[in-house]
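Please read through the structure below; I'll follow up with questions.
The complex appears here without one of its protein chains, the remainder shown in place.
On to subunit A.
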Amino acid sequence: MTEQANRITIAILALGGQGGGVLAEWIQHVARSEGWLAQGTSVPGVAQRTGSTVYYVELARDDGTGRLPVMAQMPMPGDVDIVIASELMETGRALLRGFSTANRTTLIGSTHRIYAIGEKQAMGDGRGSGERILEAAHERSKRFIGFDMEAATDRSGSVISAIMFGALAGSDALPFPTESFRAAIEHSGIAVKSNFAGFDEGFAAAQQPVAMPVETQTPVPAPTTAEGRRLAARVEAELPAIAREAALRGVARLIDWQDHGYAALYLDRLAAIRALDFAPFTLTAETARHLALWMSYEDTIRVADIKTRAGRTDKIRSEVKAQPEQLMGVTEFMHPRFQEICETLPKGLGRWLLNSDLAQRLVGRFFAKGRHVETTSLRWFAALRLVAAMRGMRPRSLRYAEEQERIENWLALASEQALHDRDRAIEIIRCQRLIKGYGDTFERGLGNFNRIVAHHQAKDLPAAEIARLRELALADEGCSQLNEALSA
């Protein structure tokens, strides 16, 4: 912003409810208080309900003649001095719409994500990639100020509009003193204190280099017991470097899920795959990950254990922002079905019950409805602990027998493939991704897995085709695309 400029154009890209309108008003207030003319426009319409909205503010220096400039009503691509975007993909949208121009535009954008419905509803991972947005943001602006505005909002206990306002002041892109910005907040008279906190946070962040949201890394588990160290040593000795991290995580997970013996079984199975593999050992690495996940399938025992762990309540307290002096009760929404109960029982009994009409009628109705399980009450806590304590019996359960058989078949198929075509073996292993969830979700996933495997066994599919079918299985809930591909 040069001293000679008589006009400043500002586009604000925000989502409904983020206070883009408030920000636009503050900016106009600052400008007017500094003797400039200001005009703001927007198209709220239905966009106010979670859609993305563009606010446009135009400022003009009063030339003292009383003449009024003709102001534009929307940002014109290539003619925008300042762009403020409240989210990473909205920053991207500003670039897409050509609002940000190299050598001209000060681009202030958040680097955090608010996922769009299309990304959220995917059956797997539907997230758009933000990396190249940042690259383009640098290329297509005079100056790019990017930071995690959501984190800044949390830190300051404020709202994102105050953060953006602070960042705008801190960017020095407007020829107005900071006091005028603060005066605008004061003038609006709403939540002044927290807005000031947010303003300061945004102001400071504008002085920093571009920063992505901080990602928490889960450290690779280190053994703490003698048995654990023995297993860790096996990982080191038997597996290639590329597979070790996943294998260590897998071992830790399976010990927690069952016991050391079960983790040893995992390493045995992995070693068998390793024997068929060679550099770069992708098959072994992928198996390390997928085998650990399958072997630690979700069952009622596991869920009961997770729901009653020490530290969970504290974690929830901090997540829901409960104050120390406030009480918190936690209720779970559980829906164990008759089938899942039978599967937890010893194999023979479970199978007999499942096949018995009488049992289904007598016991089944107790499990027809969902339960509200209050884990913070003694009664329900005790009940869940009882279920969790069935861990010792798990290897004799019906579900265990079923899952181990499926796992063995899967590994056998992958091993057989590995002898001829390692890529096919890898894709077979990756199909484990389809098996997840509970109830109907689990059954659908397992059904798709079985059908893809059967199709492959009948038609001897190339690796790419297996991968394609797997993607199709995740394309829609009704499996219509997969069905079509399988019947073609």
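A few notes on this one:
We adopt the following convention: contacts are C-beta pairs under 8 Å (C-beta built on N, C-alpha and C of every residue); 3 or more make two chains touch, one makes a residue touch a chain; residues count from 1.
Basically, contacts and distances are computed from a predicted model.
Between the names "Tripartite-type tricarboxylate transporter, receptor component TctC", "Indolepyruvate ferredoxin oxidoreductase subunit alpha", "4Fe-4S dicluster domain-containing protein" or "Urea transport system ATP-binding protein", the one given in UniProt for the chain missing from this structure view is "Indolepyruvate ferredoxin oxidoreductase subunit alpha".
Only one of the listed residues, A:Leu95, A:Leu353 or A:Leu461, touches the absent chain: A:Leu95.
Interface note: of A:Glu34, A:Asp172, A:Glu298 or A:Glu402, the residue touching the hidden chain in the full complex is A:Glu298.
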